[in-house]
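For this depiction, one protein chain was excluded, whereas all remaining protein chains were kept in their positions.
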Amino acid sequence: MAAPRRLFYRSETRFLLLGLPGVMFVVFFLLFPIVSVIVFSFWRTESYEIYADWNLDNYRTVLFEGTYLTFLWRSIVTAVVVTAACLVYAWPVAYFIAKYGGRYRLLLVLALAAPFFTGAVLRLSALQAIMGPIGVINMALGMFGLPAVEFLMFNKFASGIGIAYLYLPFMVTAIYLSLLNFNFQLLNVAKVNGARPWRAFLTVTWPLNWIGTAIGITLVFIPCLAESLTPTFLGGPSGKLYGSVLGLQFDQTGTWALGSAMGVLLFAVCCVVIAVMWWTIDLRRTGFTGAGR
Amino acid sequence: MTTSDRKTLLAAKAFNRRTVLKSGAAASAVGFTAKATGPFVRDAHAAELELRVLMWANYNVESTVTAFEQQHGVRFAPTYFDGNSEAFNKMKAGGTQDFDLVQADGHWPRTYHKQGLTQIVDPAKVPNLANAYPACVPPKYTLDQVEGGTDWVAIPNCWGGYGVTINTSMVDAADAESIEVLYNEKYKGHIITSARFEENIAETGILVADRMGTRDAARPDGKPFNPYVLTDEELEECKTWLIKQKGLLLTRYVEYDMVDRLMISGQAWMSPEWGITFRRLLAMHRNGELDWQARHVLKPTEGGLGWIDNWMISSGVEDAEKREICYAWINNFLSDENMLKVLREEGTSSVIDIRKHLTEIEIEDFLLNETEQISGLYMFDQPSSPEKWERVWSEVEAA
Partner (left out) sequence: MTNVAVGLQGLTKRFGRTVAVDRVTLEIDQGEFFSLLGPSGSGKTTLLRIIAGLEDPDEGRIVIDGKDVTGLPPYARKVGMVFQDFLLFPHMTVGENILFPLRMQGAPRAERDERLGWIVKLLHIDGLEERFPHQLSGGQQQRVALARGLISRPALLLLDEPLANLDRELRKEMEVEVRRYQRELGIPFVYVTHNQEEALTMSDRIAVMRVGRFEQVAPKFEVYSDPATAFVASFVGHANRMRGRVAALEGGRATIDWDGARFAVPAPGGAGVGAAVDVFVKCERLTVLPSGSAAPAGANRLDGVLRDVIFKGQIADYIVARPSGVEIVVSEAASLPRAKAGDTVLITWAPDTGHGFPAEGA
């Protein structure tokens, strides 16, 4: 029988063999965890043991006992505000680097990403050292005999700043990379053709960099939604976000089933966010030339 | 994943450079020996006894281990865990065949034994236990024995509390005696507590049960009061107190540096903690770096939380020789010499009275003249219903 021997040479087989590592990666690191979380969300825990009796109680708790929706709502509001702040802050920064950074461009972008080279906890400690009650800002105020600024410590504002600081580099990098491929000459064209600077930005720069911006928005918004560490460190007693509480289910209370349901809900919200972002992208309207009519 | 995740908190502190370097060196040393000796020594190795231990990382005192290995011709093979439930799950998942010794605190030894994971131990084979503080052993402290019996299930080794550290220059001495100081309007904005849900609810539970008069009344389970076993009414009341407390809190801490920073700067005036910050504050005061004296109220009038750590022998140990090695290890661990190291290097108080080796300052720092209070402390446990407790905590956080 010749067929089996030749199997390897058949293109489908080779395709499968070459594709296998990728497929296994997806299965083990993406599909498998997601599926198990979905399964767990229909189970039940009792005293740190998980029981496979299928039920909808976890979803009932998460969706109809206001408590968890409160956290979700807090997280959404935080994510919207933080993302907007990052957007407003990142655009000029990325623009400046892309346009005037010259040969220091790479260095500037790396400098922005520098906080990523340290651990999350270290970064948060650094933030506390700047904003906290005995942080640089308040010490400086104290030196001039001014009262400490309360809004910088252990509240939602502080944790908002912390989260923005954490994810700002994503936004800057995404926009920066987009601007690298942007032909700034087009702005001159717009200006010569009668566009004021703002008009030129809105009609040319913004739409042509929308994909990059949308990626930046998604890259900031989604982790913001899931953020748990920063509010725990900086957010004070009333600043807990959905992610923190989700983490609590797994780290402390052992209520994995409820936590899984919370995770599934978060996943669903993230999918909606991504879908909305995707919906805003009309490839032809972003100067993406690979798309047909 | 449950009660004594205090160790997770401790770990943040205990895993300083020294310990990391130490374990790193140990690991590479083991790797090196394995490589250098190669296949020839394999048989010798197999013949050599291996003591497989499931333990908290911070009790691995290198010099003690080395000496023990040489003296008994065994190889010490530790595996570390970070929380009681983590170890418990490991043991349940066939760990009795993988481990000879295991550690746990509070109520856990009884649970281990009930589940058939550990065997009855004979305290007579641990002569060093004779020097233990009376408050840490039966009849004063009985969680080391089977419920309602006299058979021992575990041998205690170290203890600690979860009292309230107080800035005496800011907090009235009279207020400090009660847990209620943590809920006192007077100190609004200057109170901090841990971010962990069990300790918060359990501690509030003690206060609530005291105020409701249910603490000393007959409990539904017929057992003495345990702040980890609260009735629904008590939990509801806890929630009310905790929500009220939120408005008074500066923050909840997630790492020890935070407690240190906030207490030292004078932003926070009080915090329940394991005594670590307390010792630092005392030291600073002695060195003149702090103009106020810290105080640690180990056992407030309503009662306090504490823990006693234990060694247990796995039910998988059936071989007599192996059992003797286990006892030898436990006894060796309880030696004055090792307990001194544990106190000085790891900052943990032993259940063995080693005061004669210590300075006055150390005795004061580690509250070693107050050990009588230990037996009055409510021991760490796992919440009777993590599900209910979780709900309470989430509602508090969402409020």
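Miscellaneous remarks
Residue numbering begins at 1 within each chain, and the chains themselves are lettered A and B in the order written.
The definition used in the following text is that a contact is a pair of C-beta atoms (placed from the backbone, for glycine too) under 8 Å apart; a residue touches a chain by one contact, two chains touch by 3 or more.
Not measured: the values here are computed from a predicted model.
The chain not shown here makes contact, within the complete complex, with A. Summary of contacts with the chain left out: across A:V62, A:L112 or A:A190, the touching residue is A:A190. Seen across the whole complex, the unshown chain contacts subunit A at 183, 185-186, 188-196, 199, 203-204, 207-208, 284-287, 289, 293.
In the analysis below, only the chains that are shown with their structure count from here on.
Each chain gets a centre from the mean of its Cα atoms; for subunit A and subunit B, those two points are 38 Å apart. Those residues of subunit B whose C-beta lies close enough to touch subunit A in the complex are 1-2, 5, 85, 89, 195-198, 246, 249-252, 254-255, 257-258, 261-262, 265, 267, 382, 384-387, 389-391, 393-395, 397-399. Of all the residues in subunit A, the ones that touch subunit B in their complex are 45-48, 61, 66-68, 70-71, 121, 125, 128, 132-134, 153-154, 232-233, 236-238, 240, 244-245, 248-249, 251-255, 258.
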